[in-house]
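To start, the structure itself, in structure tokens.
One chain of protein is taken out of this complex; the other chains stay put.
Take a look at chain A:
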Amino acid sequence: MKVLTLNFLTCAVKACKSSSDSFPLHPKDCELVSDELEVNSALLTNVLTRVDWKALTTTAAELGFPTLPATPPTPEELAGDEKMLKELHTLLMETQINEGKLVCGHCGHEYAVKEGIANFLLPNHLV
């Protein structure tokens, strides 16, 4: 799964849905892989206008990526900033979480990622 996916996932436990601590989930012991992809700046620009920037900043920091600016770049800023474009392209488009865990900040449940697939099925006591 792409790192970008973390921007659209939350803890599957019902009681966690209302807590802001359940988003974003925190990657732990993750093995990352990178797909080499051509930069598609139109796609990147249109994706950036919908990501939760604060959550993405947290994710990037937790995965050891360069610190993102406090506010998302505007389409104009992005077009004029080759380095930023490349960094965001690497983080959002190219990087995949292949193995590891995603941890809920509210209940502490750890979702295992295996072969790029995160397992959000719950153990019986949490359903």
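Basically, a residue touches a chain if its C-beta (ideal position, glycine included) is under 8 Å from a C-beta of that chain, and two chains touch if they have at least 3 such contacts; residues count from 1.
Basically, contacts and distances are computed from a predicted model.
Missing chain, UniProt name from the options "Ras-related protein Rab-24", "N-terminal methionine N(alpha)-acetyltransferase NatC", "Methyltransferase small domain-containing protein" or "Queuine tRNA-ribosyltransferase-like protein": "Methyltransferase small domain-containing protein". Touch with the chain that is not drawn comes from one residue among A:15, A:43, A:61 or A:79, which is A:43.
Along chain A, the points of touch with the absent chain fall at residues 1-2, 4-5, 7-10, 12, 17, 23, 40, 42-43, 45-47, 49-50, 75, 93, 96, 112, 115-124, 127.
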